[in-house]
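One chain of protein is taken out of this complex; the other chains stay put.
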Amino acid sequence: MNNYIEATIHEIEFKVNGEEISMTIPANLTLVELLRQELRLTGTTEGCGVGVCGCCTVLIDNKVVASCLELAVNIDGKEVLTIEGLADTYQLSEFHPLQTSFREYEGFQCGYCTPGMLISSKALLDQNPDPSDEDIREFLSENICRCTGYDSIIMAVKSAAKKMNA
Amino acid sequence: MLPFKLFLPESFEEAIQLMKEHSAKPISGGTAVTTLIKERIFQPTAIVNLRKLERDHSYIREMDGEIQIGALTTLRTIETSEIVKRDLPVVADCISKIASIRIRNVATIGGNLAHADPDLDLPPVLAGLDAHIDIIGEEGERSKNIKEFIQGYYETDLKEGELIKSIRIPVSSDRKGIYLKHRALSEADWPCVGVAAFMDNSPGSIPEVFINSVADTPIMRIEGIEEIFSDGITSELIDKVGELASEQCDPIGDSRGSVWYKRKMAGEFTIRALREVTGVGESLI
Partner (left out) sequence: MSTQIPIIEPDRKVEKTSLIGKHVLRLDGESKVTGAVEYTDDLPFEGYYAEVIRSNVPHGEIVSISTEAAESIPGVIAVVTGEDLENADWISPYVGPAFRDQPVLAIGKVRYVGEPVAAVIAERPDIAAVASTEVVVKCKKLRSVTDVVKARKEDAPLLHESGDSAAIFEDLAMVHHSEEPNVAYAYELNVGDLEKGFEEADVVFEKNYATPMVQHVHLEPFVTIASYNAAKNSFKIVTGNQTPHFVRREVARIFGIPSSKVEVEVPQMGGAFGSKTYVRIEPLVAALSRAVKAPVKLRQTSSESFDTSVRDGTQTRVKTGVTHDGVIIAQEVEVIWDSGAYADISPRKVKKAGYTAPGAYDIPNVRVISKSTYTNKPPGVAYRGFGVAQTAWAVESHIDDVAREIGMDPVELRIRNITQDGGTYNGVGIGIHGAPQCLQAVVDEVDWFGTKLEQPSKKHIKKGRGIAVTLKTTITPSTSEAIVLLDADGSVNVITGGTEIGQGIITTLAQITADGLGIGIEYVNVNTPNTNSAPFNTSTTSSRSTFHLGNAILGAVDELKEQLVEFASEDLEIEKSDIIVEDGFVKTSVGNYSISEVVASHFVGGGGTLIGKGYFSTKEGRENRYESAFWMTGATYAEVSVDTRTGKYSIDKWVNSADCGKAIDPVRCEGQILGAAVQALGHTMSEEMVFESGQQVNKSLLDYKVPAIGDVPKESKIIIVESGDPNGPHGAKGVGESNTVTVPPAIGNAIRDACGARVRELPITPDKVLRGIEEASE
């Protein structure tokens, strides 16, 4: 005999990148699993799985959240923004200035942390359009990048802020 | 995550009923518990998710010389609250040193305190402010001082079926305090040692010191400060209190520091915090 328990099933309604979705999900599904496995939004990556690395960062009602620790049932009635929706939040160009600046400064190498880094940076610029180096370090304090050494990320965020304020 | 049954009550009463009915464990922000479930350290069969109580129990209210904070209020909400920044700046400052904004956006003060991890940053600060925890259960409501609420290693005064409803923190412009967090491995880390020192402005007032990460609870109060400072406060006497802190703590050695080191740091940061809060001796921060 085994100790297998069925998870409870829940109905949720939410928005992802502006699109309204309603679906039925099991209780033990995390938000990053819902995004990647159910919705095939694979831009959001899962790194450490314990909320420390920041790869899986998404916005829920405009706030940064670790989607690897968030139960998917908790987005019921809420609005989620993932990397796939980032460009559309900026009307003046095809890409969000953060995306352009990260390319220009090579604020990425392997790219695995980049979606979380960009989403976190967007949340920063939303509340602080002209951040200092220190503001950037504080906001991205636990967004781990194992490749770049971070300096190019700081430069990219500042350059994006400049573009958006111009 | 392994499967579990999940319930989403909309009131404390409903939550308490569901916990009893299904022998379910409560989660609020879930950032700590989800980690334990994912790492399979904790394998619950049923969970009561308090998220829907957020509507009624996420608040910061000023009342009768106290600030009352609903259990479902996120750490980030508290940290950025104008009321807290004005009346309890040490609380706002302490919270800003916890984990990341990402975690603080979700983690709630109720969940944080109920977790009772010995490494928590907030409890020593709340102890220094003499905060009270309001508890709700089947039998009704009761209140407990934070110092008695946290009882041991991941252990609180919460009985089966009880939940934290709110936290009340007295506001006094006469009381000043500081929290120093010493990180050993990275600027993004748990404390190696965290020291909170508090003192009233009144003449003859004796400071109090609470330390986390060096005992089985996050609130280790240094005993015997009154005797040392009975004839006034000097830099040498502050060093003596530092020695007391080193002696009284009982840390576990790990990658953040050996027992020797954590004892030393409990003393050192006690000295630093006391120098700040008393204004005696040169600042070391």
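Should a chain be cited, it is by its letter among A and B, assigned in written order, with residues numbered from 1 in that chain.
Just so it is clear, a contact is a pair of C-beta atoms (placed from the backbone, for glycine too) under 8 Å apart; a residue touches a chain by one contact, two chains touch by 3 or more.
Owing to the predicted nature of the structure, the values given are computational and were not obtained by experimental measurement.
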Among A:N28, A:N74 or A:S159, the residue in touch with the chain that has been omitted: A:N28
Where the unshown chain meets subunit B, residue by residue: 1-3, 35, 39-40, 43, 182, 184-190, 192, 254-258, 260-261, 264-265, 268, 284
Residue numbers in subunit A that touch the chain omitted from display: 1-4, 7, 26, 28, 36, 40-45, 47-50, 52-53, 55, 82-84, 86-87, 95, 98-100, 102-104, 106, 108-115, 118, 133, 136-138, 140-154
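Keep this in mind: only the chains that are shown with their structure count from here on.
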Whole-Å separation of chain centres (CA-atom averages), subunit A against subunit B: 29
Subunit B to subunit A touching residues, read off their complex: 1-8, 30-31, 34-35, 38-39, 45, 47, 49, 51, 76, 99-103, 105-106, 187-188
Sites on subunit A touched by subunit B in the complex: 4-8, 10, 26-30, 49-52, 54, 57, 63-66, 68-71, 73-74, 120, 123, 139, 141-143
